[in-house]
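One protein chain omitted, others in place.
The letters A, B, C, D and E name the chains in turn, as written, and every chain counts its residues from 1.
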Amino acid sequence: MNSKRIAVFRKEHFNAAHRLNNPAWSDDENTRVFGKCNLPNYHGHNYDLIVQVTGEIDRTTGYVMDMKLLSDLVKERVLDRFDHKNLNLDTEEFRNLNPTAENIAVTIYHLLRSEIKPELDLKIRLYETERNFVEYPAEA
Amino acid sequence: MNSKRIAVFRKEHFNAAHRLNNPAWSDDENTRVFGKCNLPNYHGHNYDLIVQVTGEIDRTTGYVMDMKLLSDLVKERVLDRFDHKNLNLDTEEFRNLNPTAENIAVTIYHLLRSEIKPELDLKIRLYETERNFVEYPAEA
Amino acid sequence: MNSKRIAVFRKEHFNAAHRLNNPAWSDDENTRVFGKCNLPNYHGHNYDLIVQVTGEIDRTTGYVMDMKLLSDLVKERVLDRFDHKNLNLDTEEFRNLNPTAENIAVTIYHLLRSEIKPELDLKIRLYETERNFVEYPAEA
Amino acid sequence: MNSKRIAVFRKEHFNAAHRLNNPAWSDDENTRVFGKCNLPNYHGHNYDLIVQVTGEIDRTTGYVMDMKLLSDLVKERVLDRFDHKNLNLDTEEFRNLNPTAENIAVTIYHLLRSEIKPELDLKIRLYETERNFVEYPAEA
Amino acid sequence: MNSKRIAVFRKEHFNAAHRLNNPAWSDDENTRVFGKCNLPNYHGHNYDLIVQVTGEIDRTTGYVMDMKLLSDLVKERVLDRFDHKNLNLDTEEFRNLNPTAENIAVTIYHLLRSEIKPELDLKIRLYETERNFVEYPAEA
Partner (left out) sequence: MNSKRIAVFRKEHFNAAHRLNNPAWSDDENTRVFGKCNLPNYHGHNYDLIVQVTGEIDRTTGYVMDMKLLSDLVKERVLDRFDHKNLNLDTEEFRNLNPTAENIAVTIYHLLRSEIKPELDLKIRLYETERNFVEYPAEA
């Protein structure tokens, strides 16, 4: 076997409502920048979340990390917080942060980073729709 | 060629927020029946919509119906009404009707039915998530 | 609204091992008919299961049937029985029945049929792979 | 077990070029009806083809029909004829028939129908794109 | 929040015809290397295109880049040029360049590169089929 690092991926999903808005701007400015995403009564998405953990294979298990434990961790730290919620109204994280896909991905990264061993790298891919998605952090 | 009927399908999608609730019930009853889908501040979905039209092939075009026209019709009658909206707050159709996948599909059927030639059959498939979807009308 | 019937669908999945074999036949005959699917030490699949229930919409809920209850029912009656099992060795159902996709679908139909209200129709779609799948019962 | 009929499905695909045109019409009329699909130098698609065969389960095999044999049949009768071809220029079938998804599906139906036992029903689903597809024959 | 870079992705698609051929070679050599992809009358694909842009999140919008603007840019620079076209006959870009997935991806990269701010990185993923795809530039 080989000492190169390997990445493992776990896919989860959650459904949430959101609205894009910058309170420092006028309504017109918000409409111009965010279009339909700024409509006042919220809309929503089925977010698909892929959590990537990179490290070395543990020789006794053949795992980088137990996917069941990773799935439980994502459930506890991310899904219980965001699933079936209104991101703007129901969550601490997006009270003062615009819930774009970019900001949601960075937030999820920080919710999970401290729970995962420091020798393992973490990356988040978040699909807002099948056609719009983000990845954080990007390669240097 | 053959005189049997053929079905054509067009897939569209829209993003919306909703909340399931029966105003005739207590909060406890609503929570018991609808669970997280009853949370007060709404959540949302990427709805995938498949519109099926069944009829005979027009010999001059080779089409049952021009998919571009069907797509335009769905845009005008359905997407402009529901996309990036809060179904409970922003639409006439769900002011007094619980926006379950079933009720949304039946509503879309009626929004389109009168716009499509009577000799063509219409069927709606609506995906609320990849794992929950409905079809209306079902085969007899 | 409309009194036509509507179908609701729930997608679940399970992973299992199986082997196709007819004990009444010689090894050569089994190899000729079942090819690699007859290899003695089993192979396996990620089975995707779509359960379709057809009926009328309940006016008080807007549901044909609560998808959460349907999911729980599939978990209890089907997934707990077949997931991560060897269908030939670990299950009563396929001790004397060849675990083809056809026979698995019919078996799942009967495991669920008695648990679902008689006024609701039931249909099973089972994907053995993305390219091979079955549906039971088929339209007349 | 049960005597109801069951459907089995096999997914195949092929890549082809085509152009929609009615030679009885003027260029303007063809452009008006077929839009970009009428451009003179052809465009193309990755066609996904799902062949559905419906019948009773053979008790000795547990199969309606051997999917390997069905796949071989589709390869010989359909893929060898259409894959990597220009449907308008390279095939007998579409020399005088407009290669719409509808007409291709009906043609594939007839290419396969005589090769499949008469007691088995046949249905063709053809995806021209992920968002435009057809099914032949449709339910009565 | 965090100053690491983040990638955003937009998926688009187009349909085109092509043929692989090296005019410097004999017919036999072209057939030997390109097989069915060398057939003279063209075949085609539904190309799925994923455009990846990497940079920092703008604090006022929460975006790396407005996905609507990116989508418009891809439409104007790429889709209007290639969609429903014969790449070999209808486009400047592939008059003297073999339209392999590799060459199409590199060409799309250059069509978009000058339109995107220099501080943003650009990467192209192009699916010729679900099973054959390319990415440019690859990581160093």
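To be clear about the criterion, a contact is a pair of C-beta atoms (placed from the backbone, for glycine too) under 8 Å apart; a residue touches a chain by one contact, two chains touch by 3 or more.
Nothing here was measured: the structure is a model prediction, and the numbers come from that model.
Taking every chain of the complex into account, the chain not shown here touches A, C, E.
When the whole complex is considered, the residue among C:N41, C:N96 or C:S114 that touches the unshown chain is C:N41. Interface residues of chain E with the unshown chain, by the touch rule above, are 20, 22, 24, 33-35, 97-103, 105-106, 109-110, 130-140. Interface residues of chain C facing the missing partner chain: 13, 15-18, 36-37, 39, 41-46, 83-86, 89-90, 129-130. Hidden from this view is one chain, which touches chain A at 1-2, 4-12, 54, 57, 60-64, 66-68, 121, 139.
In this section, only the chains that are shown with their structure count from here on.
Checking D-E, C-D or A-B against B-D, more than half of the residue-numbered contact pairs recur only at C-D. Look at the contact of chain C with chain D and you find different residues on each copy: under half of the numbers used there are shared.
Inter-chain centre distance (chain D to chain E, centres taken as mean C-alpha positions): 29 Å. For chain C, residues that reach two or more other chains under the stated contact definition are 139.
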